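Removed from the display is one protein chain of the complex; every other protein chain stays in position.
Right after this comes chain A.
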């Protein structure tokens, strides 16, 4: 992979030149506490040094609420119109979130390809950016603290400039379109980059041990820990909403008043919701909150591993940050692990 240098004073010009390649979406600061991905009209809004966005970039490909098609008694089904030529650029995506998107790609490209998801996904290029972990990040444990694919360009911050990794021909086109802004990487920058990479590792405060975890979870299926967190959990759904790899959705119809036409929609769902596992006839096979909390962990760290060979958690720390009951995935797994060894 080719790597070039982008001096920071050229960043703004580069971003402006990128708009030729599509509408830019990038992190902005909403207020002192919150960053989010937003459509960018003015490049000065972009904050590439952000910590974590409230919602992950999945919101662009699997929107919180989405119309799938319209229907009417006379006309039948009518697909929603999408402009297949509309290109977008997701700029400033952290490594964990790129992994998150790769996991969603895997899920939605299964036996029944989800074109609602892929329509936008295929037309979006990804420009990653390096980050500094805080006390809730555990991407290192999940092997998602760096990425090898799933992006067109990746910017590594080395203070005065970015090292820009070019991963695809589209990324190459983006660099070539403003070639004069880029410089060759010198010895000094290589040293700086290695120094930064080592420093990054020192920021990690928490770790989640993956070794044998699916097996331990199976053994600890009846652990009291599930009851304990079930007591604390409010089923508020925050953890699923903010999770880059939670992909559950609920499908429903919205009818017009005359009952003749309507829209079929889907919206984010969560296995923490009481009615998630409610089926016809009124049976609920996870009516206990403890069973629902347990499902979140089992899906991420056991079921998904069995199906796809890796967990569906990228260690982004969002669920830790947003749980009102302070339920912390790393603490829960650590507790389960140590219970198993008692």
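Following the convention adopted for this analysis, a contact is a pair of C-beta atoms (placed from the backbone, for glycine too) under 8 Å apart; a residue touches a chain by one contact, two chains touch by 3 or more; residues count from 1.
One rule holds for everything that comes next: contacts and distances are computed from a predicted model.
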Identity of the absent chain, which is to be given by its UniProt protein name, from "Ring-1,2-phenylacetyl-CoA epoxidase subunit PaaA", "Quinol oxidase subunit 2", "Spermidine/putrescine import ATP-binding protein PotA" or "NADH:ubiquinone oxidoreductase": "NADH:ubiquinone oxidoreductase"
Given A:138, A:162 or A:268, the one touching the chain that is not displayed: A:268
Listed residues A:76, A:259 or A:281, member touching the removed chain: A:259
Listed residues A:36, A:210 or A:291, member touching the removed chain: A:36
Listed residues A:147, A:174, A:200 or A:241, member touching the removed chain: A:241
Positions on chain A contacted by the hidden chain, ascending: 30-31, 33-34, 36, 53-55, 64-65, 231-238, 241-242, 252, 254-259, 262, 268, 270, 273-275, 289, 321-322, 324-326
